[in-house]
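Complex shown without one protein chain; remaining protein chains in place.
Right after this comes subunit A.
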Amino acid sequence: MSGGVDSSVVAGLLAEQGHEVIGATLQLYDHGAAVQKKGACCAGQDIHDARDVADRLGIAHYVLDRESRFRDAVIADFADSYARGETPIPCVRCNQTVKFQDLVALARELGCEALATGHYARRTDRPGGPELRRAADPARDQSYFLFATTRAQLAFARFPLGDMPDKAAVRREAVRLGLAVAEKPDSQDICFVPQGHYHDLVAKLRPDAAEEGEIVDESGRVLGRHQGVARYTVGQGRGLGLSRDSGMRVASLDPARRRVVVAPARAIPVAEVPVGEVNWLIDPPQAPFRAEAKFRAREVPQPVTARWDAASARLVVTPDVPVISAPGQGCVLYEGDRVLGGGFIRASRAATVDAEAPAA
């Protein structure tokens, strides 16, 4: 229970159905430190809200100190990922580790039968096991962020909001249940960088990712300078300091040489996307197969051909039309509404300038 309206409604609905509901709220970071306000409590307003909701519902509730786990598994990975020249998705890491690994384990230890969350996704039981599907409301669908959930975790998970037609319906449920958080605004930023200044955090944890360096084209020609590779993502056009009509976009990041490599916009999409750390929600496919894929959270799935090589544990996704893919983001495969599996996008464009770069 984050203290937001979604997980609060989940708790309320399950309690109403007569389940014995145990609320768990993760304290993931020191709120006082995150908002940089001296004397502010380590617990933010959201934790207080979650406790109030649980109290209102008359359910047991616990605040779990996961600060060190979150720092190691999510925040450090976030900064390291930027330092590798990637664009991380911390929400996937958090779901993968702190939420579905640790909370499922805790729930089992407590003798619970299921872990329910406020995610907008659907889980359907089929003879072959549970399936993960997109939420009924396409605007809210969070199935992309759940691709790393294992089949065993999915069997234990419940997503009671998956069939909600829209957020307004969830808020109406909150009102009906008498929850004070009914009108609470949606959270926007990355939770541990409340002011959205993620770059300051990365610079503190990985100063190397914030060191200035050169902006070069794919032939190694220096076009300008940048203020740290962590400020850039593949496909980005702004913030390069190049003339507006240069049409150049970030093609790749070369953190070892602190270089941002740019190319004309038309040259950015790639024909093949290598994907690692793959999690299958189907039996691992033996042969190439057709599917749709999302290469970032906010996009429509594209038709692709996927090839899985079990020996190297690598997935190569070939979109029908070349796509912009940023290393570190998720590549999630769908068949209609169903999530088949997914993984993290790896660099497809080797640091191509290495060979051709003129000797210094």
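We take it that a residue touches a chain if its C-beta (ideal position, glycine included) is under 8 Å from a C-beta of that chain, and two chains touch if they have at least 3 such contacts; residues count from 1.
Everything that follows uses one rule, which is that contacts and distances are computed from a predicted model.
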According to its UniProt entry, is the unseen chain "Cysteine desulfurase", "TIGR01620 family protein", "Acyl-CoA dehydrogenase family protein" or "ABC transporter permease"?
"Cysteine desulfurase"
The listed residue (A:51, A:158 or A:296) that touches the chain absent from the view is A:51
Just one of A:152, A:180, A:222 or A:271 touches the chain that is missing; which is it?
A:152
So which of A:64, A:182 or A:242 would be touching the chain we can't see?
A:64
Touching the hidden chain in the full complex, which residues of subunit A are there? Just list them.
22, 27, 41-43, 47, 51, 60-65, 105-106, 108-111, 152
